[in-house]
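Reading through the structure tokens given below for one structure.
Here the complex is missing one protein chain, while the rest keep their positions.
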Amino acid sequence: MSNQITPIVVTPAELHDKLAALKAEGYDLLECLTGCDWGEEGLGVVYSLTKSSTTFEMTHIKCVAESKEQPTLPTACDLWDIANIYEREVYDFYGIIFLGHPDMRRLFLREDWVGFPFRKDDEPETKNAEVPAGNEEISDTRHKYTLDAEGNLQCEDSPVFEEDAYVVNIGPQHPSTHGVLHLRTAIEGEKVKQIDPHLGYIHRGIEKISESLTYPQTLALTDRMDYLGAMQTRHALCMCIEQAMGIQVSERVQVIRTIMDELQRIDSHILFFSCLCQDLGATTAFLYGFRDREEILKIFEKTTGGRLIINYNMIGGVAHDLHPDFVEDVKHFINETMPKGLKEYHSIFTGNVIFRDRSIGVGPLTREQVISYGCTGGTGRAAGWACDVRKHRPYAAYDKVNFNEITFESGDSMDRYMVRLKEIEESCEIIRQLIDNIPEGPIQEKMKPIIKVPEGCYYSSVEGSRGILGVYLESKGDKSPYRLHYRSTGLPLVAALDEACRDYLIADLITIGGTMDYIIPDIDR
Amino acid sequence: MFDFSIFTKWLDALMLSVMPEWLTLIIECVLVALGIITLYAIFAMVMIYVERKFCAFVQCRLGPDRVGPWGTIQVVCDVLKMLTKEIFSPRKTDRFLHGLAPFLVITASMTTFACLPWNKGAQILDFNVGVFFFLAVGSIGVVGILLAGWSANNKYSIIGAMRAGAQIISYELSIGITMLTMICLAGTMSFSEICQAQADGGWFIFRGHIVAVAAFILYLIAGNAECNRGPFDLPESESELTAGYHTEYSGMDFGYYYLAEYLNLFICAGMASTIFLGGWAPFVIPGLDGFNEIMTMIPGFVWFLGKVFFVLFLLLWERWTFPRLRIDQILKLEWKYLVPISMVLLVLMALCVSFGLTF
Partner (left out) sequence: MANKTYFAGLVGGIKSLCTGLGVTFRELWTPKVTERYPENRKENIIPERFRGTLVMPHNENNEHKCIGCGICQMQCPNDSIEVVTEMVETEDGKKKKILKQHIYDQGKCMYCMICTRACPQGAIEFAPEYECAVFDRQALVKTLNQPGSKCAEKPKPAKPAAPAAPAAKPAAAEPNGAAPAATPVAPAADDKKAKMEAAAKKAEENAAAAKAAAEEALKAAEAAPEDAALKAAAEEAQAKAAKLATVAANFQKKLAEM
């Protein structure tokens, strides 16, 4: 059970044709796009493609740009909508220019940032020695680069918004963007015409920091990305490292991790419900959600010692054995608190005529759109795309349990909401099957004092609280990763926001944003 | 029932006996103004406290309980905080209008507040066209909100103000029609006479039976919307427009909006109790003389406040249950449901009155 990958290497000239051919073959989900600086070999990217409708089989394409001074690659924006934002991320960090990309702006860093910090030879501290104190000027110009006949780079500029657009800043400090997300929104009266997400307010460069940390140290940062999927993110990284090193964790650990992941998922979905209620003005239902969520946090706290930043999964096991009260507490939660809570949620909010009117038919995304945008998780399943990797690429103890993959048809806000509420029930069901059958065994495999991953590329993914969470790990055999990239679950959701909100009202933007369920620290890793 | 006008007349006569008429008038005006402002402030604080406690209890919380016994001093502290905060107006605002807007809102609110009949004879403004005056003055408030949105030079504010304009002007229609329904029954527009009629012949909500009950519910919905209170709080909808039309206000300028919001709620509840539940009129059951005697012994203002707080309970209960409406829903509710239904009610009431089908 190795997760090692051997990317197919193609030249920049063949890249686009190869990608198009693979897409036609059924690899129609661009799951992950990782930029990398291979030193002497040059700068390049790895495309991770998935057969989204059938087996969820993956293939990886590696392409290295020819020149290091002016690296260029052809864009894949015409094949996948999500390529737009992924390629901007690569451009931002590695300076690889994607030819034909309609909007080659920086994504996370400030416009006035000098250099491309993820390059191994970049010196961000010296180049940006003076910390800018002024307001950030946000560029309103898109750049489209092409090569002319002589091979020189040509830049074609176009405005982001139309000239007379009435642009309202939703965020970065705004009650319903759930963090520091900045949506520049062009409106016409109450109608949303265009959204330009401006990201990076809390980008901490976790991927870059990880390159200078040892493997156990990188774990400490995972809980700080998607804080409502802390268990799952850390699970993904631990699993990736373990499989890369060929460590088989015990059955007990597998089951514990599965239960914890599901508790975390319930936690996240309850918070989703609460925050959606709050966004729509139903403050009371918000607190009902928080009241029930508290019980999960208490369970976490007893066993792991943490509530939000949990630090539970470790390479080769988990940090603590289950608390003596764990089984009892979890049973109480899944058998009493949660069914009662769900009943209450449905009567106060789901059935409410105001909410139904505000969510049914609002912001629908079709199955094709969610695949093209890579919107996994509840958002994808609401549109009828069965994209649960717990089912399609089972890991931990998910192949031993029976549960339904909840899918809906129309992909509107109501469906996105219902998917999550139904998934709470499914998660309870998974826990119910496992909680009485936790096998015995060690909670921690014996590890060497210094953990080194053998040379190679590795990719692992788990079903996070809001979609596929992938970890791309490239190792040179050192005690630190050479490149560690996380497939953010939230970035595709934000990318799809423009499409979903267009021609709906401002109030619908809040509903759609709420039901998309993105978490900002996960977008701004 | 104690007639409060006996006291006011006595005071008036007393002052006239020692000072000239113009001075008496001035002193009386000042006294009345002070009375309104004090009552206004006190009731605003009571309302804020009641609302915070109520919403906490609905939400499985305890609410403010740190300052003073059961948190009673909390609101006083908040008011003091607001009074001491800097009043700040951002660059490029229209200073004059920006400063003026809160006063329009607070003036409208205070003037309508003065229309409430607190007790028999204890009413500050009493006209023969009292209802008309109440509606007219009440609608000045929306001008203040529109000015606030316009002058602040902020996009959130202007969107909020536009929503407020659309909403308040629409809902005034159904408020007017439902009040008209009850005037139809009362036969007068003077609040004192409306109350007197109910004290003599029973509360209108009973006399007008089904039609009056329906009008009462309609009035509460429309009144709630008129106050910009959730679920009709779109003009400030904090999760969309951060604070809507008063985004750019701080300190006491913001405090005026805050006070006005709560007092408008109080006024809405007060008006509902006046025209539907008899104002200061006690609850009497014809035939039960002993019971009636006890009821009549309870002072009128206690009756009035009791009814007001009952209506407030209904309004708060509803406010803390429902999600916010969207702008198209709010207008649909008004034009598709409330206006046609209130018109039907008006016709029904007219028929009931003319055929003597009321009690």
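The chains carry the letters A and B, assigned in the order they are written, with residues numbered from 1 in each.
Basically, a residue touches a chain if its C-beta (ideal position, glycine included) is under 8 Å from a C-beta of that chain, and two chains touch if they have at least 3 such contacts.
What you see is a predicted model; the values in this text were computed from it and never measured.
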item: Option touching the unshown chain, where A:T177, A:Q232, A:T258 or A:T284 are the choices; value: A:T284
item: Option touching the unshown chain, where A:K68, A:K208 or A:K302 are the choices; value: A:K302
item: Touching the absent chain when the full complex is considered, from A:S2, A:Q154, A:Q173 or A:Q217; value: A:Q217
item: For chain B, the residues touching the chain missing from this view; value: 56-62, 65, 317-318, 320-322, 336-337
item: Absent-chain interface as seen on chain A, which is shown; value: 213-214, 216-217, 219-220, 284, 288, 291, 294, 301-306, 309, 311, 314, 317, 319-324, 327, 344, 347-349, 351-354, 356-357, 360, 436-444
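In this section, only the chains that are shown with their structure count from here on.
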item: Residue ranges of chain B touching chain A (in the complex, touch as defined); value: 55, 58-61, 155-156, 159, 230-231, 233-234, 237-242, 320-329
item: Residue ranges of chain A touching chain B (in the complex, touch as defined); value: 166, 168-169, 174-176, 190, 277-288, 291, 348-349, 352, 354-355, 357-358, 505-510
